[in-house]
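Take a look at the structure below.
For this depiction, one protein chain was excluded, whereas all remaining protein chains were kept in their positions.
Chains here go by letter, A and B, matching the order in which they are written, and residues are numbered from 1 within each.
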Amino acid sequence: MANQQRIIRLTVTVVVVAVVIEFLGWYFPTHYGSTDTNLFAQAMFIGVAAMGLNLLTGYNGQVSIGHGAFFGIGAYITALMMDHHYDLLGIKIDHVSFLATIPAVAVISFVIGALVGFPALRVKGLYLALVTLGLAVIFPDLASRFVKGTGGTSLVALNGQEVAAPQWFQNWFPRLSAQDQWAYTMAFVFALLGLLLLWLLVRSRFGRSLIAVRDHEAAAASVGINLARTKVLAFALSAMYAGIAGSLSVLVFQNASGDDKLVTFQLSIEFLVAVVIGGTATVLGPVIGGFAVVYIQKWATDQFPSKPVVSPATFGIVLIVLMYVLPEGVVGGIRRLRTWGSRTLRSRRRSTASPARL
Amino acid sequence: MIDRRPNHRTRLRSGAAIALVMVLALVAAACSGNRSTAKPSTTSPSGSTGPTTSSTIIDTSACPAGSETTGVTGNTITIGTSVAQSGTYAPFSAILDGESAYIDYTNAKGGVTIAGKQYQIKLVAKDDAYVASRTVTNVQSLLTDDKVFALLNVVGTKNNLAIRDLVNRECVPDLFAASGATQWGNHQFPWLIGSELVPYPLEVKRFVDYLKQTKPNATIALLKADDDFGQSYADTLTQLIKGTQLKIVKTEQYDSTGSEVKTQVNALANTHADVFFLGATLLACPAALTAASDAGWHPITYMSGTCVSKVLFSIAGPPANGVFSVTPLLDPADAKNDATPAMKLYKTQVAKYKPKADLLDGIVGYGWTTGALLVKTLESAKAADRFSVMEAARTLHDVSGVGLQIPAAKWNTSADDWFVGETFQFIQYDQAAGHTNAVGGGLTNDDGKTAKLTPGDLINRK
Partner (left out) sequence: MALFFTQLLNGIQNGAVYASLAIALVLIFRTTGILNFAQGEIALYSTYIVWKLTTTGMPVWLAILLAIAISFVGGALIERVIIRPVERSSPLVIVIVTIGMFLAINSLTQLQFGSGEQALPSFYPQHTWRPGGVLISSNTLALVGVLAVECALLYLVLQRTKLGLAFRGVASNPESSQLLGVPVGRILMVGWGLAAAVGALAGALVVPTTTGLVPSSMQQILVFAFAAAALGGFDSVFGAVVGGMIVGVADALTIGYVHTLRGIDLLVPFGLILLVLLFRPAGLFGTTRVERV
């Protein structure tokens, strides 16, 4: 009986996931215009960054308000590598394809994340958040001092050929060959991969040690969990996610620019908002949060087209209201709704069933 | 069989539920129609399109087919812009007031006449908070959703650099970018042209010429913003004083996300340099002037033309007295100008269409003038298509009397001359009177000289 139910549920899940992939991966980019695909791609790369932050903040309890810096690092590495005129420390980097930049971004942001993670062994909570804030405000200064990009500025703008879909992709998927579709597909694929990795991670031994360390450090240590390794690895992995999210943004924005403190800070905050709105310590939450962050802001802007100053207020108020209504985020809210639903269903069943037994 | 993993089961189910919610959300969120009509931008065949007229300036052979008259529907021509209307640089939104006032005024007169036909102008403005990536998404949306014909006065050097390749590829005129950067002289990007703002090197040259006459062996202390804007002043100043007796004795930079400059100015003041050069903008200008005065340092001071604004001068107060700068426009704060017909028109029309705008603020006057320059350009185009309009912008001939343009000034562009605002006035602020005065004898006419005065790599660096 239970087994049968499980098979049914599994089938339903597989079908739904297949439908979602079919819809998002194929139907959507081939049927909607570039403005929509761009917004979706933005939602997905914010979702990817939020997945990483969720690993750190949601599962491991370390708050960061500086992940915009890792995002910026990823964006710059990708843009500089793809920009064929670039000369990195004497090594001529010539027109690297987007996908080839990803391993470099993953490794570099992972390593920098691990380095930043070391202080986390001593510094905790709000104090740690402040250290990461330092990262978010120092990175833009470093960028504007050391990056020599387009027109001598710290902006690295790519041209149409550089951001276009590669030939093999155009041959395989001729209906997805426009630039925005390529950017969208990459964001979608990496969001799926990120989701899969996150799902595997939180289910693994490592995932359980993350939660154990978050809930009670001393207890976790006493059962043999290596605190240092767990915390530093959480930082490194989350930085890697944010870095790759930055790479994805390069295809969407066709440039990388990380020299504005307010932007880096705002991005860091958006990731955190995405985590909390979606649902902390949930697998799907960050993606939903990414969509929420992008679409609520879009909605807020559309409400007052002639008064752009009002749109941040609208977004802010929506955030506050969301926290009242869904303090556990969308996923948490759905879970609560479901337990409530099944409980009332069960009690109703019981009340109708009991007279029959008589 | 007993399921020993109840959590697992609920997770699976919750996964399914969430996936379903997402599908619904997707359908609800995305609301535009079928893509089949959408433009494939980068994959379009590169066959020759565009008008048969060939130009030495603009090569239309790689332009996307069928987009020459996008944005011209019936008797309406739609123009887009992206300006900071929120964030640190929100004060720039005053430019929009001036622009839309001029456009409303033109529409009320019947519209703009292109090749014998009258059109109404519709301006679509988006907010980018001065962030380059938002400028890109704004412009993409303006091109695909709003189907604009051209862009007008997108504000910021990096913001325009970020869309430079896009407009070039799509062959959309990016008219009168609000930045005096030298990069707009790069001949690889004919679809972008700078506005009437004085190119930064000409500002620097005018002041250096003044110093050569009055104090040829002056020592210079430089304060610059820590971005491309500040850097372009520093680069051209260094370049232009080569071979002279002038000497930069100290350079300091400040964080352009704020206006905290006191420490830097103290260090500069300590050099007791003869000259204080301010490659700064917005509140950093009055802050630096005040700090210099507090430090008991009273050098010959030059500040960027972007700081010439009634509000900034009045915030600085007495320390702003005697400061030099340049302007391509009449100062609306100077009552002497009220008698000129151009100023009368500006004041009556802006008061009529944008009653909340500060009439005395030069930045509104700049917007008004840019609006007028757009109309002038459209009217001199041979046809209402993108190529003709861009060609018109690239071949302005002795343009005068546009908006608040200084009466005797003439603006020209040509195949060799890619800059508009090369005729301008050297000015000095009179604090007691509350406005700027023309100094240094008449207009400075550097028409066609920007490219020659600027080291080539500053213009063409990638």
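By definition in this document, a residue touches a chain if its C-beta (ideal position, glycine included) is under 8 Å from a C-beta of that chain, and two chains touch if they have at least 3 such contacts.
Computed from a prediction, not measured in an experiment: that's the story for all the values here.
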**Message:** I'm checking contacts with the chain that's been left out. Which of B:Gln120, B:Thr219, B:Gln239 or B:Asn266 qualifies?
**Reply:** B:Asn266
**Complete:** Which of B:Thr70, B:Thr88 or B:Thr137 touches the missing chain? It is B:Thr88
**Request:** Could you tell me which of B:Glu170, B:Asp255 or B:Asp446 touches the chain that is not displayed?
**Result:** B:Asp255
**Message:** Using the document's definition of touch, tell me which of A:Leu10, A:Val111, A:Leu126 or A:Leu345 contacts the absent chain.
**Reply:** A:Leu126
**Item:** Positions on chain B where the hidden chain makes contact
**Value:** 85-88, 90-91, 93-94, 226, 252-253, 255, 257-260, 262-264, 266-267, 270, 282-283, 286-287, 290, 294-296, 311-312, 314-316, 358, 361
**Asked** For chain A, which residues reach the chain that was dropped from this view?
**Response** 57, 63, 119, 122-124, 126-127, 129-131, 133-134, 137-138, 141-142, 144-145, 216-219, 261-262, 265, 269, 272-273, 275-277, 280, 307, 309-313, 315-320, 323-324, 327
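Following the convention adopted for this analysis, only the chains that are shown with their structure count from here on.
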**Complete:** Within the complex, chain A is touched by chain B residues 1-3, 9-10, 12-23, 25-26, 29-30, 32-35, 38-43, 85-88, 90, 126-127, 130-133, 136-137, 140-141, 144-145, 157-158, 161-162, 164-166, 169, 181, 183, 186, 226-228, 231-232, 255, 257, 458, 461-462
**Fill in**
Listed in rising order, the residues of chain A that touch chain B in the complex are 2-3, 6, 9-10, 12-13, 16-17, 19-20, 23-24, 28-36, 38, 40, 42, 85, 141, 144-145, 150-155, 157-161, 164-165, 170, 177-180, 249, 252-255, 257, 259-263, 283-284, 288, 291, 295, 301, 308-309, 311-312, 331, 334-335, 338
